[in-house]
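One chain of protein is taken out of this complex; the other chains stay put.
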Amino acid sequence: MAEKFTIPIGPQHPALKEPGHFEFMVDGEIITGASVRLGYVHRGIEKAAEGRNWTQDIYLLERICGICSHVHALAFCLGVEQLAGVSAPPRAQAIRVLIAELERIHSHFLWLGVAAHEAGFDTLFMYAWRDRETVMDALETFTGNRVNYSANLLGGVKCDVTPDIASQIYRAVDNLEERTRHYLNVITSDDSLAERTRGVGVMTPEQADQLGVMGPTARASGVMRDIRVVAPYAAYTDFPIQPVTETAGDLQARFIVRLSELFESYRLIRSILDHLPAGDLKTRMPRRVKAGETISRVEAPRGELFYFIRSNGTDMPDRVKVRTPTLCNLASVLTLVIGRQIADIPMILVGIDPCFSCNDRAVSLVDNKGERRWTWEALRQYGIDYYRRWR
Amino acid sequence: MTLLQMLIALLIFPGGLFVLVNGLAYQWARRKLIARLQNRIGPRWFQPLADTIKLMAKEQIIPDGVNALLFTGLPVLALTGALTAVLYLPIAGLPSSASFPGDLIVTLYLLSLLTICTSLVGLNSNDRFSVMGALRTLTQLFAYEAPFMLALLGPAVVARSWEISQIASSWNWLIVTQPIGFGIAMIGLMGKLELPPFDAPEAETEIVAGALTEYSGRGLALFHLARAVELVAGLTLIAAFYLGGLSNPLDYLLKTLLLLVALASIQTLLARLRITQTVGGWWRYGVLLMLAQWLVIMLGRTL
Amino acid sequence: MNWASILKEITVWARTNSPWVIHFNSGSCNGCDIEILATLTPRFDLERLGVRLEGSPRHADILICTGAVTRQARDSLRLIYEQMPEPKFVIAVGSCALSGGVFQGCYNVIGSIDRVIPVDVYIPGCPPRPQAIVNGILTLLERLQERERIS
Partner (left out) sequence: MTLEAARDLLRAWTQTAQTPEANRLDIVVTAGDLLAAVDALKTSRWGYLSAITGLDHGREMPSLEVLYHFCSDAAIVTLRVSAPRENPSVPSICHLIPCAVVFERELAEMFGITVVGIPDADRLFLPDDWDETVYPLRKDAKLE
């Protein structure tokens, strides 16, 4: 009987949208199967979306994930506008992209802090979250709320950029750019952190491409997957973005990719604020959207966000399918593990998405001889000794 | 020493009460310093006192499947171990209240009694985090104990005696002649107190709270007190040996606070080392450096 | 002022000055969780009130829970509540925890936290600002002082 090897990963972590419970089937040393059990925060959003009209759905879909709420609303609004054949005025599109980039900055700083906290480096966690407050203030003055900005409307945006908001965003971006340069230096030069990140969870470009990994995790392995570059939406056509990729493919490369793509966001925000197109903020939007289906893809901080919206001509959607980037990265990590030894599990799990950490890392190896219990550390130690024996 | 003097020394002045208050004050200073280094305001001056009293007043849950006597007894043992160790140290710059030749060895073992109690507590409960925390505490104990002890025996060799009061009263600034010993002693103290970067045994993001996961109420308070007393004991020991002895209370205060600042700043600068890195680091670098240091001492003695 | 009342005064003082906190997400979208974490960071720093984020329920006095309770998370929420030693308090953060919020009526959602465990302080908002969370904790501490003095 193949051993059933379960990693019970705790149900709560601030940056983790869907806390999960991992299980790996092993045959001796080699992993034969892996699966994950989500559902701790499953609220049945897709069914609820079918019971509400189009405008109410924006408020629902914004609360799928607190960290990238604007991106969910943006994807939904772009999809419904495509269905209705309406397109938001250029100024609204530019403001939407502006808020999306500000949200990417806030999400990456949050992740930087939480990943440092996971590695036990609390000072970096405190500093990263202190600097994140600058972008939260900018977002608050701009849209009225720190999280869940609900700036999106069907057919436009609610909030406008006044000169003093623009000047505050400029100041925030300048300060953050200088801090990002500092953190990039810390990530690469600090030994105690490099010790925990260099060479951890390496993923080759072929694996990344074949597994369908999304976002910064793919770009850290050299696979250029960024919807803003590949299929520009909203105002990304007028304000193009340069792709940022690394080749090492390990945990440190992911740190570097996430931080260096922030420089792109700063450049984009400045260029949007400089050439903000004039015009009104929203257009008329019919209450009933004509029947049809559409797919809208948007680049969330963690990867490609996929929306499939089907309308049957009434004022309520017939089907709203949401596939979040974390689910896709999770799925690809499960396949990356198959065929590898037990010793590789912690590296790959921690490596693929360093923000996927957990409080309860005890590992239980259930086999026919009963249950052997290891901690994450013991498992990691097992990995190190295993490789030392082979060398 | 009349019985009354001994009782006062034991319970009030250099002994129990003063060290407890001193320990709480130093814990506050450490937490405040770390908070200030992390750009935060940090706790108020009476925070450790409030924490301890609150924990004392909380309900003590004894989980089933646990030996109740051990569960309640071990924290008391840990605190008494730390408190008796303090008797041999020149607390507050005054000569130590009790001393006999060879009390350095006794103090070192009494100081590590706390770590042994923590691991026993962890092994005693059947919650997997406590067991894992206990195993990690023990592995780390074997890692830093040897170099830490060598680092503290260095000055004893120079002073040609095993008695703390004599070593302390030789007034020479050994930090100059034995810098490596001083460094290893400081880092060893951080390992003993499980301060980051050596806090793998109670890594909050990995094994919840390590060996003390099951404790609430009095047990937890006693452990925190024991750790606070051990912080004071460790600092006085290193200050007495390496910073030219402690002559008066002001001297004591200055030197121990200086060491505390060094401790806190190292703590904020480093990420948590994995248990494999700490053990590897100690045995590869700690022991070798100490042997080199001892070589120098021996040469010094023979010339 | 006999000994008993002095002792009670001291314990009340200690309890209100060192509230240790454990956080549980029973189905939240993480908006409230990152605001709770933001209260521990330099700008709002709750450690000046003595708040410490604890890993184990045994060490904590206050359970801060967020999110509309999903059926999957209900038992672990109850389990964590029962593991905490007396005297324990519960703070529900965010409109999902108060009333199920936007997810009211969804098939997998039980609704508000007080359907599963008794709640002492409710902090509305989606998500409530860190200032609101700090204010919620302060109201809990003040209420604790009055209640202890009356009983």
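When the chains are written out, they are named A, B and C in that same order, and each has its own residue count from 1.
As a working rule, a contact is a pair of C-beta atoms (placed from the backbone, for glycine too) under 8 Å apart; a residue touches a chain by one contact, two chains touch by 3 or more.
Small disclaimer: the values here were computed from a predicted structure and weren't measured.
For the omitted chain, the shown partners it touches in the full complex are A, C. Contact with the undisplayed chain is limited, among A:S107, A:T197, A:S311 or A:S332, to A:S332. Even with one chain removed from view, chain C keeps its contact list with that chain: residues 70-72, 107-108.
Considering the complete assembly, chain A touches the hidden chain via residues 33, 35-39, 42, 44, 46-47, 82, 209, 211-212, 230-231, 292-295, 297, 304, 306, 308, 310, 318-319, 321, 323, 327-328, 330-332, 334-335, 338.
Methods note: only the chains that are shown with their structure count from here on.
Judged by contacting C-beta pairs, the busier of the interfaces B-C and A-C is A-C. Put simply, the C-alpha centre of chain A and that of chain B have 43 angstrom between them.
The distance from the centre of chain B to the centre of chain C, with each centre set as the mean of the Cα atoms, comes to 34 Å.
In terms of their C-alpha centroids, the spacing between chain A and chain C amounts to 28 Å. The set of chain A residues that touch two or more partner chains comprises 126-127, 130, 359.
Among all residues of chain B, those that touch two or more other chains are 38-40, 129, 204, 208.
Of all residues in chain C, only 10-11, 13-15, 17-18, 20, 41-42, 45, 47-48, 50, 53-56, 58-59, 61, 83, 85-87 touch chain B in the complex they form. Taken in their complex, chain C has these residues touching chain A: 23-25, 27-38, 41-43, 55, 67-68, 70, 72-73, 76, 96, 101-103, 105-109, 126-127, 129. By the touch criterion stated above, chain A contacts chain C in their complex at residues 11-12, 14-17, 19, 39-45, 47-48, 51, 59-60, 63-67, 69, 110, 113, 125-127, 129-130, 133, 136, 146-148, 359.
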